[in-house]
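A protein chain is absent from this complex, but the other protein chains hold their places.
Chain nomenclature is as follows: A, B and C, assigned in order of appearance, with residue numbering initiated at 1 for each chain independently.
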Amino acid sequence: MSDPRVSEARGALAHHFDDLEQQHDAATLGMWVFLVTEIMFFGGLFLGYTVYRWKYPHIFADASRHLDTTIGAVNTAVLLASSLTMALAVHAAQTSRRRALVGLLLATMLLGSVFLGVKAYEYRDKYVHHLVPGVDFVYEPGARPQLQIFFLFYFFMTGMHALHMVIGIGLLGVIAALAWRGRYGADYYNPVEVTGLYWHFVDIVWIFLFPLLYLIGAHL
Amino acid sequence: MSGHIVSPKLYYGIFAALLVLTAATTGAARFDLGPMNVVIALAIAGCKALLVALFFMHVRYSKPLVWVAAASGLLWLAIMLALTLTDYYSREWFPAPRGW
Amino acid sequence: MSTAVTETPAPPLESREHYLNVHYGVKSWLLTTDHKRIALLYLVTITLFFFVGGAFAVLMRLELMTPRGDLVQAETYNKLFTMHGLIMVFFFLIPSIPAVLGNFLVPMMIGARDLAFPKLNLLSWYIFVAGGTLALVSAISGGVDTGWTFYTPYSSTYSNTHVIVMGLGVFIAGFSSILTGLNFIVTIHTMRAPGLTWFRLPLFIWSTYATSLIIILGTPVLAITIVLLALERLLRVGIFDPALGGDPILFQHMFWFYSHPAVYIMILPGMGVISELVTAFSRKRVFGYSFVAFASLAIAVLGFLVWGHHMFVSSQSVYAGLVFSVLSFMVAIPSAVKVFNWTATLYRGSISYQTPMLYAFGFIGLFTLGGLTGLFLASLAIDVHVTDTYFVVAHFHYIMVGGMVMAYLGGIHYWWPKISGRMYPEVWARFSALVIFAGFNLTFFPQFILGYLGMPRRYWAYPEEFQVLNVMSTAGASILGLGYLIPMIYLVWSMRYGRPAPDNPWRATGLEWTTPSPPPTENFDAPPIVTEEAYTYSKEEPELV
Partner (left out) sequence: MPSEFALFPQRASTIAGSVDALYFFLVGVSLFFTVLIFAMVFGFAIKYRRRSEEELPRPIDGSMRLEVMWTVIPFILTMVMFAWGATLYLRNSRPPDGSLEVYVVGKQWMWKLQHPEGQREINQLHVPVNVPVRLIMTSEDVIHSFFVPAFRIKQDVLPGRYTTQWFQATRPGEYHLFCAEYCGNQHSGMIGTVTVLGAVEYENWLGGGASGESMASTGERLFQQLGCSGCHRSDAAGRGPALEGVFNAPVKLETGETVIADEPYIRESILNPRAKVVVGFRPIMPTFAGQVSEESILQLIAYIKTLARADRSKR
């Protein structure tokens, strides 16, 4: 273990904790409890989606065909890659490789931005086809009003996910800046690990969003 | 520090598996298997989520408390979904059977 | 940690440094990360909201004295009961014991210097104030008239009041509650003193832990429900709008998924306080410690399975009604176990009648009545007749006002010496406790009768034959309102003129009583080592019953 003087210099140990391990456990458990609240937060949206998909299975399948599956798959791969770089960043912090840590954090932010870019493109495409509920939702003569409910959930779920991505990228920016100043090392890398947990969770939410929104109508 | 250090090689392996699973679920969606489509899609998504959680989020090397936290989150989501769907699912069963 | 501490003469307050006089000035309060100061910030804010909500209640009771609505217009009355419900539920009942007593005591009871995330704790108070300000802004600029339940489609399409501003206020206050819950769970898991195993923890910690679980697992669902409601109002799109094929019942499911466990968020901390009071004032270990502890967890878990009993007549399916009814009966069992264990604790104890114990007696009695009337509402055939009537109003006021507020006042009086370093005036305190008990019963018992008679809730005007019982209820409400003012006065008075309090005025067990009154910022000079079970008052061999 690195000698405490180094971590003291970094002001790593908060006054009310007995030792660094207790602080690490508290930080990790704190983030996991926060992720449980996020599970229930997104859970409310998944509940609404499940109820309406159960009530209108065929309409949801027709509506899902408006979404481009290949773009969704590519986007999923981009997000999985950002999870990989995030995991490697945590590893770099654990082994006190400062430059690798900063590089990997920036890579994660870049991949996240690419993901958001693709999402923005998809949103514009839906806007062009007048499929944005509340703005100018027009459904062609053959479609049914419940189509709008699918797009409500499409925009609410992917929009909420994108909002969490933006917050994640902001967080990563702060961590990258502090990492650049040498704040994190093998003895004190809690913030990097905790941000990693948050990022991986946002990735897991997308792992479920992709099949539920994009893949229902693929076989029709 | 207590955090377990995972070798990058394992991360790359997990990443490859995730890509394969993504391709699998996209491919599987092409065939019309009726209700099985949903089951397969969710099963694959579940596996991917498990991989990310166990290895990328170090749940596999964390204290049992972290397992309990993650599991309770999913359990409560299941409770919410299951009990709400008992209402929607059983709405057609009315009127009550004649025997009452 | 010997318990029979002799009465050490309390050193003069001013000379000794403690968390209140360590530094002065507004900045020292508004930027503090000391859990005790944050508890006091919460105490002030919550008392403000309690009296705002109470004012709405007084206006409602005055209006209901006469069958025809002649004090306020119908719209105003609808806003009165909505604001009364919202302010009381989200800005008094849910935060009060966890944020005030919990923040102050959790670190001290487990021998820690502070909560796990002190900065998050201060942030949670600021978020609470932000939410509260939004609620007051909504109230001042016209109020909300949808009822505290926001049922759609009225709240999303037909109401033209400030639903979104209030929704935002409740949404933000929800995150303050989440942060407090998160802080407690992490603190209780990772920062217990050496030797303090789970089964040596005071029962207040057990119930606060169970409450935090409910907060963490339930509040986010309310947050997303309010977001969906606000979006539906803003963009005129319809998730819950039947014209689009949406289902207003889905809103009720999502709302009650949180709002029923929320009533356990309100009552569980009260139960924790009562476990402490009954033990301290009969100077005996609580009867069946592990059963009472697990009853708290059982209530937290079962509390999530029962929300459908709010929707028996809402066209929820007959079979879902059966499922929720049987589960609602099961959730009553842990509460019954707790009441029996408290009563058994009194057996062969040395019971004193000091004010906190009077509140505990009141709680046990009124909570029992409240819980039993819950069984009426859980049984399907009776609920069809009494739901949405004053029977339900009486039931939840017996639990909330008769149970939770009594426990809150009991807890405030019990730990007041530790919080302020001063003793409250005993005679006035006992008098106000009796006044509150009498006023409460006169206010809410007639409402049970009104309920079964069929008087619907939220009625601005009602048929003449209900007037006598309503006048009795209004009379009770004025006594109750007066009863609440008295503690407000003498507690503030005691901050300056009260007798300086010894470190352990009740000679109770618990790590918080081993610190001086009021405690220093760091709570403990040296981290305490715990060697005994909780509540060990005497060293004799426990008697086997």
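Here, a contact is a pair of C-beta atoms (placed from the backbone, for glycine too) under 8 Å apart; a residue touches a chain by one contact, two chains touch by 3 or more.
The shown structure was predicted, so the numbers you read here are calculated from the model rather than taken from an experiment.
Across C:P248, C:G308, C:G439 or C:G510, the residue that sits in touch with the chain not pictured is C:P248. Only one of C:G142, C:G349 or C:P520 touches the absent chain when the whole complex is considered: C:G349.
The chain not shown here is touched by just one of C:H18, C:R233 or C:R458, and that residue is C:R458. Only one of the listed residues, C:F287, C:Y359, C:Y484 or C:W513, touches the absent chain: C:F287. Listed by residue number, the positions of subunit A touching the unshown chain are 58, 142-146. Mapped onto subunit C, the interface with the missing chain covers residues 4, 69, 74-75, 78, 145-147, 151, 153-154, 158-159, 242-243, 245, 248-249, 282-285, 287-291, 313-315, 318, 321-322, 325-326, 329-330, 332-333, 336-337, 339-341, 343-344, 346-353, 361, 364-365, 368-369, 372-373, 375-376, 378-385, 387-389, 449, 452-454, 456, 458-465, 467-468, 507, 535-538, 540-545.
FYI, only the chains that are shown with their structure count from here on.
Contact topology of the protein chains: fully connected, every pair of chains touching.
With touch defined as above, residues shared between interfaces to two or more other chains in subunit C number as follows: 189, 217, 221, 250, 253. Counting partner chains per residue, subunit B shows two or more touched chains at residues 65, 72-73, 76, 80, 84, 88. For subunit C in complex with subunit A, the residues that touch the partner chain are 112-118, 178, 181-182, 185-187, 189-191, 216-221, 223-225, 228, 231, 234-239, 243-247, 250, 253-254, 527. Contact residues on subunit A toward subunit B in their complex (touch as defined above): 1, 20-21, 24-25, 28-29, 32-33, 35-36, 39-40, 43-44, 46-47, 50-51, 54-55, 69-70, 73, 76-77, 80-81, 83-84, 86-88, 91, 94-95, 186-189, 193, 196-197, 200-201, 203-204, 207-208, 210-212, 215-216, 218-220.
Interface of subunit B with subunit A (complex): residues 1-3, 5-6, 8, 11-12, 14-15, 18-19, 22-23, 25-26, 29-33, 37-38, 41-42, 44-45, 48-49, 52-53, 55-58, 62-63, 65-66, 69-70, 72-74, 76-77, 80-81, 84-85, 88-89.
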